[in-house]
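Handing you this structure, nothing more for now.
Here the complex is missing one protein chain, while the rest keep their positions.
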Amino acid sequence: MKTYEPILLKNMIQPGYAGSLPEYERAGGYQALRKVLGKVTPAEVTAVVMKSGLRGRGGAGFPTGVKWGFLPKDYQGPRYLCCNADESEPGTFKDRQLIERDPHQLLEGMLLACYAIGAASSYIYIRGEFVLGAKILEAAIKEARAAGYVGKNILGTGVSIDIWVHRGAGAYICGEETALLESLEGKRGLPRVKPPFPATHGLYNKPTVVNNVETLANLPHIMNRGAEWFASIGSPPKSTGTRVFCVSGHVARPGNYEVPMGITFRELIYEQAGGMRSDKKLKAFIPGGASAPFLTPDHLDVKLDFESVALAGSMLGSGGVTVMEEGTDMVWAALRLMEFFYHESCGKCSPCREGSSWLVQIMRRIVNKRGRMEDLETLTDLCKNIAGRTVCAFGDAEVSPILSTLKHWRHEYVTMIHAAEAANLIRPEPAGAKH
Amino acid sequence: MLKEKYQAEIDEILSRYPVKRSALLPLLYLAQREEGYVTEAAMQEIAGILKLTPPQVYETATFYTMLNLKPVGRFHLQVCKSLMCALVGSDTVIGWIGTKLGIKPGETTQDKLFTLSIVECLAACGTGPMMQVNDDYYERLTEEKLDRILADLRQTGTCSLKTGPFMWPEPAAAKSGA
Partner (left out) sequence: MPDQKPETVRLTIDGTTVAVPKGTLVIEAARRVGVMIPHFCYHPKLKPDANCRMCLVEVEKMPKLQTACSTPVAEGMAVRTATTTVDDAHKSVLEFILANHPLDCPVCDQGGKCDLQDFSHQYTPTTSRFTETKRIFQKEYFSPLIETQMNRCVQCLRCVRYCDEIMDVKALAPVGRGTMTEIKHFGPHELDCEFCGGCIQICPVGAITSRLSMYEYRPWMLKRADTICTFCGDGCRITVQTKGNELIEVNSSHGAGRNNGDLCARGFFGFHASTHADRLTHPLIRRDGVLVQATWEDALEYVAEQALRVKLANGPDAFGGLISSRCTNEDLYVFQKFMRQVIGTNRIDSSARYGHLSGVGALQRVQGTHRWTIAFEDIVAANALLLVGTNITETSPITGLKVKEAVKKRQASLVTIESLEPAVDTLSNIANLATQHFSAHPAQIGNNVLGLIKAVIDGNLVDAGLAEQSPAFVQRLSAATQQISWDTLETATGHTRAQWAETAKLLAAAKRVVILVGNGVLRHPGGEGTTTNLLDLLILLGKLNQPGCGLGPLAEENNDQGAVEMGAVPEFLPGPAPLNDQAARDRLASLWREELPRTPGISLTEMLAAANSGSLKAMFVVGENPIGTLPTGAKAKEALGKLELLVCQELFLTETAAMAHVVLPACSYMEKDGTFTNSEGHVQAVRQTINPIGDSRPDWEMLSAISVLMGSPLEYGDAREILKEIRSVIPGYGLLGPTPTSPKVDQPILSRYLAEDASTDMASRYALRQAPKSSETSLTLLFTQTLFHSGKLSTHSKGLLQLQQEGFLSLNPVDAAKVGVADGEKVTVSNARGSITTIAKIRERVPAGLVWFPEHFDGEAKQLAEWTIDPRTQIPYFKLAHVSLAKVS
């Protein structure tokens, strides 16, 4: 097995490393902050991040430096940084580890980002279930505050930055950045219509940046070791740096693996994650969280970078790779994800709200052996009618399990429906009930 | 009344935000911590503290699945059934709990100790099947583990099998049960 230099996981894999402030400092922590605060201009920090090629690790892969650059230059009022620690995309569990094992790495990243965008207040929006993570972060902030890294006049530089932990309360959609802002404002987590974008009208209508935990955790390293160094890792020029991939499902060693972008799925699954858990072969995998269309063994040699996965018809998304072995029922698998999406649709947009309930009901019927051939056309149609017609990307996401399984494993749907017909399990139902 | 008991904590929460309403989720958590669920009286009181109308508190409270608007058992077993956990046996876990406690999802045991809920992905996909019990995660569940967890919870109110600071796979040097 090839090994790679860990960056984000470097501290935490040291035996005994518990993530306390002294430990973090001993490992070189807060050096970047000391180097940058008051010595490098915020614009220069943004320039370095832009040059590093760092792209968002939350799902959309938007270049981080470019996003920061959208903030109005001449705006005088407050600005905010929100760290997206909602980690709610099924298949993803990396932020949890980054937070619980090395919280100061994230805090230092946040301080650097705040400095770059001129934010004096920032919030970590952490999913409500991460009670432990929230406690660890709160303790770490307390330590950092006591040591003068957080709060007023940081390290005597005159820069003041506050960080607070804000717990979500159980809603996948709050990972979507504008829903996150709504939620942070104490409202229902419904995504906002864009434009305007958070860069100009974000938290409390003020210029705001939302970045993922992993994205932010990269910043101290970039500031310490330089944009060129970072840009040389991975699959430059478009996918630089490492990613912490979360491998789940039927592999021998599920877990978080930090590797440079650009290695193949084959390497990630068969070398890093130890291959399949039994002698059953790989049947399917999801390359980037529940929102990413399923791929097949034919795609094992696709590279784990943004462009390659997109070219293969899916997306790198949040980095959650879920592996399914032979024998997994793909219609059932799609239904499981569809149930997730149905449960999590915020209900704002009619296509997503009504579509998800409709889709889940058809899928349940098919799985319960009450499917009809025309269901397949309806499924495809509904999916197409949802995608691209909603406020947020959830609409596109929720149709990918069905569309991609229909594409690669249509015969499984057909078999199920035939079986239903053969068993004569279909209750007579008029095909076109009158309005 | 939350205010009488937790004035300092409430003030501290309010101090984090420039706009009061942001304190809504934290205050709802406070209310839930106090009574096990969010009561109507608490929502009314929170509305008063934040200068919101009770419907504004209510609409937010009902959006989030972690806020219980009805009482739940002392231990709220929340088993993840999303695909990743399902691939590695979460349905079986739900079945075990059903037989061991005699409750179906959404139900509470007679002694009000356990409530079983089926939930969606809790970001522990690599260590499934898993469940959350109140604040704690229990991962890589097996039937034996489950028995011990239930027994410990009954006896001591907690269980050492809960996950600590998460890392998986564990570094080669320091292996222990997750």
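Points worth noting:
Each chain gets a letter, A and B, in the order it is written, and its residues are counted from 1.
Operating definition for what follows: a contact is a pair of C-beta atoms (placed from the backbone, for glycine too) under 8 Å apart; a residue touches a chain by one contact, two chains touch by 3 or more.
Keep in mind that this is a model prediction, so the values were computed, not measured.
Every visible chain touched by the undisplayed chain in the complete complex is listed here: A, B. Touching the missing chain, out of A:Glu23, A:Glu307, A:Glu354 or A:Glu421, is residue A:Glu354.
Considering A:Thr41, A:Asn153 or A:Asn385, the position touching the chain not shown turns out to be A:Asn385 (whole complex).
Here the missing chain is touched by one residue of A:Arg188, A:Lys206 or A:Lys283, and it is A:Arg188. Although one chain is not displayed, its contacts with subunit B can still be listed: residues 40, 43, 47-48, 51-56, 58-59, 62-63.
Interface with the hidden chain, as seen from subunit A, comprises residues 171, 188, 193, 342-351, 353-358, 361-362, 365, 378, 381, 385, 388-391, 429-435.
Keep in mind that, in the parts below, only the chains that are shown with their structure count from here on.
One simple way to say how far apart two chains are is to compare their mean CA positions; for subunit A and subunit B this gives 22 Å.
Residues 16, 18-26, 28-29, 50, 59-60, 63-67, 81-84, 86-88, 119-128, 132, 135-137, 163-169, 171, 173-174 of subunit B touch subunit A in their complex. Put simply, subunit A touches subunit B in their complex at residues 12-16, 18-19, 78, 87-93, 95-97, 100-101, 121, 127-132, 136, 164, 166-172, 183-189, 204, 246-250, 253-256, 290, 320, 322, 324, 328, 333, 336-337, 339-340, 343-344, 346.
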